[in-house]
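Please read the structure below before turning to the comments.
Just one protein chain is left out here, and the rest sit where they should.
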Amino acid sequence: MNNTGKGQSFRTGTVDMTHGGGGRAMAVLIKDLFYRHLKNPVLDQAHDAAVFDIPPGRLVISTDAHVVSPLFFPGGDIGSLSVHGTLNDVAMAGAQPVSLTASFILEEGFPLADLERIVMSMAQASSQAGVPVVSGDTKVVEKGKGDGVFITTTGVGVLPEGVAISPGAAQAGQVVLLSGPIGDHGVAILSKRENLEFETEIRSDSAALHGLVENMISAVPDISVLRDPTRGGLATALNEIAHASGVGFVLQEKEIPVRPDVRAACELLGLDPLYVANEGKLICICEAADATRLLDIAHAHPLGREAARIGEVVEDGDRMVVMQTDFGGARVVDWLSGEQLPRIC
Amino acid sequence: MCLAIPARVVSLDADDMATVALEGIRKLVSTALIDDVAVGEYVLVHVGFALHKLSEEEADRTLKLMMEAGVLAEELEEMAAAGSTGDAP
(Lines give C-alpha, C1' and ligand atoms only; values in the text may rest on other atoms or scores of the structure.)
Protein backbone atom coordinates (compact mmCIF):
# COMPACT_ATOMS: atom_id res chain seq x y z
CA MET A 1 0.00 0.00 0.00
CA ASN A 2 2.96 2.26 0.60
CA ASN A 3 4.62 1.49 -2.67
CA THR A 4 2.69 4.21 -4.41
CA GLY A 5 4.95 6.80 -2.80
CA LYS A 6 3.38 10.24 -2.88
CA GLY A 7 0.01 8.90 -3.91
CA GLN A 8 -1.46 7.54 -7.07
CA SER A 9 -2.62 9.86 -9.81
CA PHE A 10 -6.25 9.43 -10.75
CA ARG A 11 -6.03 11.51 -13.86
CA THR A 12 -6.45 8.44 -16.04
CA GLY A 13 -8.04 5.05 -15.66
CA THR A 14 -11.47 3.82 -14.74
CA VAL A 15 -13.11 2.01 -11.88
CA ASP A 16 -12.98 -1.78 -12.25
CA MET A 17 -14.12 -4.69 -10.12
CA THR A 18 -10.77 -4.82 -8.27
CA HIS A 19 -11.54 -1.41 -6.73
CA GLY A 20 -14.27 -3.04 -4.72
CA GLY A 21 -12.63 -6.43 -4.32
CA GLY A 22 -11.01 -5.85 -0.97
CA GLY A 23 -7.44 -6.19 -2.30
CA ARG A 24 -4.62 -3.82 -3.04
CA ALA A 25 -6.43 -1.74 -5.69
CA MET A 26 -9.19 -0.99 -3.24
CA ALA A 27 -6.76 -0.08 -0.50
CA VAL A 28 -4.95 2.31 -2.81
CA LEU A 29 -8.21 3.92 -3.86
CA ILE A 30 -9.29 4.40 -0.27
CA LYS A 31 -5.97 5.75 0.93
CA ASP A 32 -4.98 7.91 -2.02
CA LEU A 33 -8.35 9.21 -2.96
CA PHE A 34 -10.84 9.13 -0.11
CA TYR A 35 -8.51 9.52 2.88
CA ARG A 36 -6.32 12.03 1.15
CA HIS A 37 -9.12 14.44 0.26
CA LEU A 38 -11.47 13.89 3.17
CA LYS A 39 -8.63 13.93 5.73
CA ASN A 40 -9.61 14.47 9.38
CA PRO A 41 -8.48 12.99 12.76
CA VAL A 42 -11.39 10.57 13.09
CA LEU A 43 -11.09 9.22 9.56
CA ASP A 44 -7.32 8.93 10.06
CA GLN A 45 -7.94 6.35 12.79
CA ALA A 46 -8.78 4.03 9.87
CA HIS A 47 -11.28 2.03 11.90
CA ASP A 48 -14.20 0.36 10.24
CA ALA A 49 -16.33 2.46 12.58
CA ALA A 50 -15.75 6.04 13.66
CA VAL A 51 -15.41 6.82 17.35
CA PHE A 52 -15.92 10.40 18.46
CA ASP A 53 -17.31 12.60 21.23
CA ILE A 54 -20.55 14.52 20.90
CA PRO A 55 -21.74 17.67 22.64
CA PRO A 56 -24.61 17.35 25.14
CA GLY A 57 -28.16 17.25 23.80
CA ARG A 58 -30.42 14.83 21.97
CA LEU A 59 -28.97 12.95 19.01
CA VAL A 60 -30.38 13.55 15.53
CA ILE A 61 -29.61 11.21 12.65
CA SER A 62 -30.64 11.29 9.02
CA THR A 63 -29.65 9.36 5.92
CA ASP A 64 -30.08 10.22 2.28
CA ALA A 65 -29.23 8.44 -0.97
CA HIS A 66 -28.07 10.70 -3.78
CA VAL A 67 -28.60 9.93 -7.44
CA VAL A 68 -28.49 12.77 -9.91
CA SER A 69 -28.22 13.08 -13.66
CA PRO A 70 -26.03 14.75 -14.78
CA LEU A 71 -23.45 14.15 -12.03
CA PHE A 72 -21.88 17.57 -12.62
CA PHE A 73 -24.14 20.58 -12.97
CA PRO A 74 -23.81 24.37 -12.69
CA GLY A 75 -23.27 25.20 -9.04
CA GLY A 76 -22.36 21.73 -7.82
CA ASP A 77 -22.10 18.01 -8.37
CA ILE A 78 -23.21 14.81 -6.70
CA GLY A 79 -20.36 15.18 -4.19
CA SER A 80 -21.33 18.57 -2.78
CA LEU A 81 -25.01 17.67 -3.08
CA SER A 82 -24.56 14.53 -0.99
CA VAL A 83 -23.03 16.63 1.79
CA HIS A 84 -25.54 19.50 1.66
CA GLY A 85 -28.60 17.30 1.29
CA THR A 86 -27.94 15.32 4.44
CA LEU A 87 -26.70 18.27 6.50
CA ASN A 88 -29.91 20.07 5.64
CA ASP A 89 -32.06 17.11 6.69
CA VAL A 90 -30.34 17.19 10.08
CA ALA A 91 -30.64 20.98 10.27
CA MET A 92 -34.40 20.90 9.51
CA ALA A 93 -34.89 19.14 12.84
CA GLY A 94 -33.32 22.22 14.38
CA ALA A 95 -30.08 20.33 15.07
CA GLN A 96 -26.45 21.23 14.47
CA PRO A 97 -24.69 18.47 12.51
CA VAL A 98 -21.41 17.12 13.92
CA SER A 99 -20.35 14.38 11.52
CA LEU A 100 -21.11 12.56 8.30
CA THR A 101 -20.57 9.12 6.85
CA ALA A 102 -20.51 8.36 3.14
CA SER A 103 -21.08 5.20 1.15
CA PHE A 104 -20.21 5.02 -2.55
CA ILE A 105 -21.59 2.66 -5.13
CA LEU A 106 -19.39 2.92 -8.20
CA GLU A 107 -20.15 1.51 -11.62
CA GLU A 108 -17.43 -0.37 -13.42
CA GLY A 109 -15.87 1.86 -16.07
CA PHE A 110 -16.49 5.12 -14.21
CA PRO A 111 -13.53 7.48 -14.82
CA LEU A 112 -11.30 7.78 -11.77
CA ALA A 113 -10.68 11.44 -12.61
CA ASP A 114 -14.42 12.12 -12.24
CA LEU A 115 -14.49 10.21 -8.99
CA GLU A 116 -11.62 12.29 -7.67
CA ARG A 117 -13.40 15.47 -8.72
CA ILE A 118 -16.51 14.34 -6.84
CA VAL A 119 -14.57 13.40 -3.70
CA MET A 120 -12.72 16.73 -3.76
CA SER A 121 -15.99 18.58 -4.07
CA MET A 122 -17.37 16.57 -1.15
CA ALA A 123 -14.30 17.42 0.89
CA GLN A 124 -14.70 21.08 0.12
CA ALA A 125 -18.40 21.08 1.02
CA SER A 126 -17.67 19.22 4.25
CA SER A 127 -14.86 21.53 5.31
CA GLN A 128 -16.89 24.65 4.45
CA ALA A 129 -19.75 23.29 6.53
CA GLY A 130 -17.36 22.39 9.36
CA VAL A 131 -18.68 18.83 9.45
CA PRO A 132 -16.14 16.03 8.78
CA VAL A 133 -16.79 12.78 6.95
CA VAL A 134 -15.74 10.29 9.60
CA SER A 135 -16.46 6.92 8.02
CA GLY A 136 -17.22 5.49 4.62
CA ASP A 137 -17.55 2.49 2.37
CA THR A 138 -17.07 1.69 -1.30
CA LYS A 139 -18.61 -1.00 -3.47
CA VAL A 140 -18.27 -1.55 -7.19
CA VAL A 141 -21.11 -2.90 -9.37
CA GLU A 142 -20.79 -4.30 -12.89
CA LYS A 143 -21.14 -2.03 -15.87
CA GLY A 144 -24.79 -1.36 -16.64
CA LYS A 145 -25.87 -1.98 -13.05
CA GLY A 146 -25.33 1.55 -11.81
CA ASP A 147 -25.42 5.08 -13.15
CA GLY A 148 -21.77 6.09 -12.66
CA VAL A 149 -21.88 6.77 -8.97
CA PHE A 150 -24.46 6.73 -6.19
CA ILE A 151 -23.60 8.27 -2.82
CA THR A 152 -25.43 7.67 0.41
CA THR A 153 -24.55 9.92 3.30
CA THR A 154 -25.65 9.81 6.90
CA GLY A 155 -25.51 12.83 9.15
CA VAL A 156 -25.35 12.91 12.92
CA GLY A 157 -26.28 16.06 14.79
CA VAL A 158 -27.18 17.37 18.19
CA LEU A 159 -30.40 19.11 19.11
CA PRO A 160 -30.20 21.99 21.59
CA GLU A 161 -32.46 21.94 24.65
CA GLY A 162 -35.91 23.44 24.23
CA VAL A 163 -36.18 23.09 20.47
CA ALA A 164 -39.24 21.14 19.28
CA ILE A 165 -39.41 21.53 15.55
CA SER A 166 -41.68 19.13 13.71
CA PRO A 167 -43.63 19.01 10.45
CA GLY A 168 -46.79 18.47 12.52
CA ALA A 169 -46.41 21.64 14.57
CA ALA A 170 -47.89 24.28 12.23
CA GLN A 171 -50.92 26.09 13.65
CA ALA A 172 -53.51 28.39 12.16
CA GLY A 173 -52.52 32.01 12.51
CA GLN A 174 -48.82 31.34 12.04
CA VAL A 175 -46.89 32.63 9.03
CA VAL A 176 -44.73 31.03 6.35
CA LEU A 177 -41.25 32.35 5.60
CA LEU A 178 -39.12 31.25 2.67
CA SER A 179 -35.35 31.81 2.71
CA GLY A 180 -34.93 32.79 -0.96
CA PRO A 181 -35.91 32.33 -4.62
CA ILE A 182 -37.18 28.91 -5.66
CA GLY A 183 -36.37 26.60 -8.54
CA ASP A 184 -32.68 27.32 -9.05
CA HIS A 185 -31.47 23.76 -8.48
CA GLY A 186 -34.04 22.08 -10.69
CA VAL A 187 -33.51 24.52 -13.56
CA ALA A 188 -29.71 24.21 -13.32
CA ILE A 189 -30.04 20.40 -13.58
CA LEU A 190 -32.53 20.57 -16.47
CA SER A 191 -30.30 22.95 -18.39
CA LYS A 192 -27.70 20.16 -18.67
CA ARG A 193 -30.08 17.25 -19.25
CA GLU A 194 -29.67 15.42 -22.49
CA ASN A 195 -32.22 16.55 -25.09
CA LEU A 196 -33.22 19.66 -23.18
CA GLU A 197 -30.03 21.71 -23.06
CA PHE A 198 -30.33 25.46 -22.81
CA GLU A 199 -27.88 28.10 -21.68
CA THR A 200 -28.45 29.87 -18.43
CA GLU A 201 -26.53 31.68 -15.72
CA ILE A 202 -28.69 29.93 -13.14
CA ARG A 203 -26.67 27.75 -10.78
CA SER A 204 -27.87 25.21 -8.28
CA ASP A 205 -28.54 26.74 -4.88
CA SER A 206 -27.02 23.65 -3.21
CA ALA A 207 -25.77 24.82 0.20
CA ALA A 208 -25.62 23.76 3.84
CA LEU A 209 -28.29 25.57 5.83
CA HIS A 210 -27.37 24.72 9.43
CA GLY A 211 -25.56 28.03 9.95
CA LEU A 212 -28.68 29.96 9.02
CA VAL A 213 -30.80 27.62 11.15
CA GLU A 214 -28.50 28.15 14.13
CA ASN A 215 -28.91 31.92 13.90
CA MET A 216 -32.67 31.68 13.55
CA ILE A 217 -33.12 29.23 16.42
CA SER A 218 -30.91 31.14 18.82
CA ALA A 219 -33.13 34.18 18.26
CA VAL A 220 -36.47 32.32 18.21
CA PRO A 221 -36.19 28.86 19.81
CA ASP A 222 -39.88 28.10 19.38
CA ILE A 223 -39.98 28.00 15.59
CA SER A 224 -42.66 25.42 14.75
CA VAL A 225 -41.59 23.94 11.43
CA LEU A 226 -38.46 23.96 9.29
CA ARG A 227 -38.43 22.16 5.96
CA ASP A 228 -36.13 22.22 2.93
CA PRO A 229 -38.27 22.12 -0.22
CA THR A 230 -36.19 19.67 -2.27
CA ARG A 231 -37.77 17.23 -4.77
CA GLY A 232 -41.31 18.31 -5.58
CA GLY A 233 -40.47 21.89 -4.68
CA LEU A 234 -42.23 24.39 -2.44
CA ALA A 235 -45.70 23.08 -3.34
CA THR A 236 -44.99 19.52 -2.28
CA ALA A 237 -43.24 20.54 0.95
CA LEU A 238 -46.17 22.74 1.99
CA ASN A 239 -48.68 20.01 1.18
CA GLU A 240 -46.69 17.58 3.35
CA ILE A 241 -46.72 20.07 6.23
CA ALA A 242 -50.43 20.74 5.72
CA HIS A 243 -51.12 17.03 6.05
CA ALA A 244 -48.85 16.47 9.01
CA SER A 245 -50.23 19.47 10.89
CA GLY A 246 -53.87 19.24 9.80
CA VAL A 247 -53.94 22.82 8.54
CA GLY A 248 -54.25 24.73 5.27
CA PHE A 249 -52.08 27.43 3.72
CA VAL A 250 -52.92 30.62 1.88
CA LEU A 251 -49.96 31.86 -0.17
CA GLN A 252 -49.47 35.16 -1.95
CA GLU A 253 -48.03 34.56 -5.42
CA LYS A 254 -46.46 38.01 -5.63
CA GLU A 255 -44.44 37.40 -2.44
CA ILE A 256 -42.83 34.17 -3.60
CA PRO A 257 -39.38 34.99 -4.98
CA VAL A 258 -38.58 33.40 -8.36
CA ARG A 259 -35.66 34.55 -10.51
CA PRO A 260 -36.71 35.81 -13.95
CA ASP A 261 -34.54 33.17 -15.63
CA VAL A 262 -36.13 30.37 -13.63
CA ARG A 263 -39.54 31.69 -14.57
CA ALA A 264 -38.48 31.86 -18.22
CA ALA A 265 -37.04 28.34 -18.26
CA CYS A 266 -40.26 27.06 -16.73
CA GLU A 267 -42.36 28.82 -19.38
CA LEU A 268 -40.19 27.26 -22.07
CA LEU A 269 -40.52 23.73 -20.71
CA GLY A 270 -44.06 23.94 -19.40
CA LEU A 271 -43.10 23.58 -15.75
CA ASP A 272 -44.32 25.36 -12.64
CA PRO A 273 -41.57 26.86 -10.41
CA LEU A 274 -43.58 25.87 -7.34
CA TYR A 275 -42.77 22.22 -8.13
CA VAL A 276 -39.12 22.63 -9.09
CA ALA A 277 -36.44 21.32 -6.70
CA ASN A 278 -34.28 23.39 -4.36
CA GLU A 279 -31.19 22.29 -2.42
CA GLY A 280 -30.36 25.36 -0.39
CA LYS A 281 -33.67 26.88 0.71
CA LEU A 282 -35.79 26.48 3.79
CA ILE A 283 -39.38 27.06 4.76
CA CYS A 284 -39.89 28.35 8.28
CA ILE A 285 -43.26 28.41 10.02
CA CYS A 286 -43.43 30.63 13.07
CA GLU A 287 -45.66 32.92 15.11
CA ALA A 288 -46.59 36.09 13.21
CA ALA A 289 -44.98 38.18 15.96
CA ASP A 290 -41.58 36.56 15.30
CA ALA A 291 -41.66 36.95 11.52
CA THR A 292 -39.91 40.30 11.27
CA ARG A 293 -37.11 39.30 13.63
CA LEU A 294 -36.52 36.04 11.77
CA LEU A 295 -36.54 37.80 8.42
CA ASP A 296 -33.98 40.32 9.69
CA ILE A 297 -31.75 37.45 10.82
CA ALA A 298 -32.18 35.66 7.49
CA HIS A 299 -31.43 38.83 5.53
CA ALA A 300 -28.15 39.21 7.43
CA HIS A 301 -27.04 35.67 6.43
CA PRO A 302 -25.60 34.97 2.95
CA LEU A 303 -28.13 32.15 2.39
CA GLY A 304 -31.17 34.19 3.42
CA ARG A 305 -30.65 37.56 1.76
CA GLU A 306 -33.82 37.28 -0.28
CA ALA A 307 -35.96 35.71 2.43
CA ALA A 308 -39.63 36.65 2.33
CA ARG A 309 -42.90 36.13 4.13
CA ILE A 310 -44.99 34.24 1.58
CA GLY A 311 -48.22 33.28 3.30
CA GLU A 312 -50.17 32.14 6.31
CA VAL A 313 -51.33 29.01 8.02
CA VAL A 314 -55.13 28.74 8.16
CA GLU A 315 -57.61 26.30 9.59
CA ASP A 316 -58.72 23.91 6.88
CA GLY A 317 -60.06 20.42 7.39
CA ASP A 318 -59.23 19.61 3.77
CA ARG A 319 -55.56 20.59 4.34
CA MET A 320 -55.32 22.50 1.10
CA VAL A 321 -52.65 24.87 -0.11
CA VAL A 322 -54.34 27.78 -1.87
CA MET A 323 -52.55 30.60 -3.65
CA GLN A 324 -53.81 34.10 -4.30
CA THR A 325 -52.56 34.79 -7.84
CA ASP A 326 -51.08 38.02 -9.19
CA PHE A 327 -53.85 38.04 -11.75
CA GLY A 328 -56.55 38.31 -9.11
CA GLY A 329 -57.85 34.74 -8.81
CA ALA A 330 -57.08 31.92 -6.44
CA ARG A 331 -55.80 28.45 -7.24
CA VAL A 332 -55.20 25.22 -5.43
CA VAL A 333 -51.53 24.28 -5.22
CA ASP A 334 -51.74 20.50 -5.21
CA TRP A 335 -49.22 17.72 -4.64
CA LEU A 336 -46.98 16.91 -7.52
CA SER A 337 -48.23 13.83 -9.38
CA GLY A 338 -45.19 11.81 -10.27
CA GLU A 339 -42.18 13.53 -11.73
CA GLN A 340 -42.79 16.90 -13.36
CA LEU A 341 -41.99 16.26 -17.03
CA PRO A 342 -41.25 18.88 -19.65
CA ARG A 343 -44.25 19.12 -21.94
CA ILE A 344 -45.28 20.48 -25.30
CA CYS A 345 -48.96 21.04 -24.61
CA MET B 1 -52.65 22.79 -26.23
CA CYS B 2 -49.46 23.63 -27.98
CA LEU B 3 -47.24 25.30 -25.49
CA ALA B 4 -45.38 28.11 -27.27
CA ILE B 5 -43.56 31.10 -25.91
CA PRO B 6 -42.31 34.36 -27.45
CA ALA B 7 -38.52 34.69 -27.45
CA ARG B 8 -36.09 37.23 -28.93
CA VAL B 9 -33.71 36.21 -31.70
CA VAL B 10 -30.15 36.97 -30.58
CA SER B 11 -28.17 35.34 -33.38
CA LEU B 12 -28.71 33.53 -36.65
CA ASP B 13 -26.66 30.36 -36.88
CA ALA B 14 -25.81 27.84 -39.60
CA ASP B 15 -28.24 25.18 -40.89
CA ASP B 16 -31.48 27.08 -40.39
CA MET B 17 -30.85 27.49 -36.68
CA ALA B 18 -31.03 30.55 -34.46
CA THR B 19 -30.31 31.32 -30.83
CA VAL B 20 -33.23 32.86 -28.99
CA ALA B 21 -33.35 34.49 -25.58
CA LEU B 22 -36.09 34.40 -23.00
CA GLU B 23 -34.88 36.58 -20.13
CA GLY B 24 -31.39 35.12 -19.51
CA ILE B 25 -32.20 31.73 -21.01
CA ARG B 26 -30.61 31.01 -24.38
CA LYS B 27 -31.85 28.18 -26.55
CA LEU B 28 -30.96 26.97 -30.01
CA VAL B 29 -34.08 26.64 -32.17
CA SER B 30 -34.77 25.75 -35.78
CA THR B 31 -35.89 28.51 -38.14
CA ALA B 32 -36.74 26.05 -40.91
CA LEU B 33 -40.41 27.09 -40.74
CA ILE B 34 -40.03 30.85 -41.14
CA ASP B 35 -38.52 33.23 -43.67
CA ASP B 36 -36.48 36.41 -43.27
CA VAL B 37 -36.09 36.39 -39.54
CA ALA B 38 -33.75 39.05 -38.17
CA VAL B 39 -31.81 39.49 -34.96
CA GLY B 40 -33.89 41.44 -32.44
CA GLU B 41 -37.22 40.12 -33.69
CA TYR B 42 -39.48 38.04 -31.49
CA VAL B 43 -40.58 34.57 -32.57
CA LEU B 44 -43.04 32.10 -31.10
CA VAL B 45 -41.10 28.99 -30.01
CA HIS B 46 -42.76 25.56 -29.97
CA VAL B 47 -40.96 22.19 -29.60
CA GLY B 48 -37.64 23.76 -30.54
CA PHE B 49 -38.95 25.49 -33.66
CA ALA B 50 -39.70 29.14 -34.37
CA LEU B 51 -43.31 28.92 -35.58
CA HIS B 52 -44.12 32.50 -36.40
CA LYS B 53 -42.84 36.03 -35.93
CA LEU B 54 -44.58 38.30 -33.42
CA SER B 55 -45.90 41.65 -34.53
CA GLU B 56 -45.04 44.39 -32.07
CA GLU B 57 -47.52 46.73 -33.69
CA GLU B 58 -50.38 44.24 -33.32
CA ALA B 59 -49.46 43.43 -29.72
CA ASP B 60 -49.63 47.14 -28.86
CA ARG B 61 -52.91 47.48 -30.69
CA THR B 62 -54.42 44.54 -28.79
CA LEU B 63 -53.39 46.00 -25.44
CA LYS B 64 -54.82 49.37 -26.49
CA LEU B 65 -58.14 47.76 -27.38
CA MET B 66 -58.25 46.09 -23.97
CA MET B 67 -57.61 49.44 -22.28
CA GLU B 68 -60.30 51.12 -24.32
CA ALA B 69 -62.87 48.46 -23.50
CA GLY B 70 -62.08 49.02 -19.83
CA VAL B 71 -62.29 52.80 -20.07
CA LEU B 72 -65.59 52.59 -21.93
CA ALA B 73 -66.96 50.25 -19.28
CA GLU B 74 -65.96 52.69 -16.55
CA GLU B 75 -67.60 55.61 -18.35
CA LEU B 76 -70.79 53.64 -18.82
CA GLU B 77 -70.79 52.71 -15.14
CA GLU B 78 -70.31 56.34 -14.17
CA MET B 79 -73.10 57.45 -16.48
CA ALA B 80 -75.37 54.77 -15.07
CA ALA B 81 -74.52 55.90 -11.55
CA ALA B 82 -75.11 59.57 -12.43
CA GLY B 83 -78.44 58.77 -14.04
CA SER B 84 -79.27 56.77 -10.88
CA THR B 85 -81.60 54.37 -12.73
CA GLY B 86 -79.77 54.22 -16.04
CA ASP B 87 -80.72 51.46 -18.46
CA ALA B 88 -78.73 48.31 -18.19
CA PRO B 89 -76.51 48.08 -21.26
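Per-chain residue numbering starts at 1, and chain names A and B are given in the order in which the chains are listed.
In the analysis below, a residue touches a chain if its C-beta (ideal position, glycine included) is under 8 Å from a C-beta of that chain, and two chains touch if they have at least 3 such contacts.
The definition used in the following text is that contacts and distances are computed from a predicted model.
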Missing subunit (named according to UniProt) among the choices "Hydrogenase maturation factor", "Aldehyde dehydrogenase", "Cytochrome b" or "ABC transporter permease"
"Hydrogenase maturation factor"
Please identify, in ascending order, the residues of chain B that touch the omitted chain?
1-6, 8, 22-23, 30, 32-35, 42, 44, 46-49, 51-52, 54-56, 58-59, 61-63, 65-67, 69-74, 76-77, 88-89
Residues of chain A in contact with the chain not shown:
172, 195-196, 248, 250, 260, 263-264, 267, 269-270, 314-318, 320, 322, 325-332, 334-335, 337-338, 341-345
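Definition applied: only the chains that are shown with their structure count from here on.
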Distance in whole angstrom between the CA centres of chain A and chain B is 39
Which part of chain B faces chain A closely enough to touch in the complex?
1-3, 5, 7, 22-27, 45-47
Give every residue of chain A touching chain B within the complex, in rising order.
198-202, 260-261, 263-265, 267-268, 270, 343-345
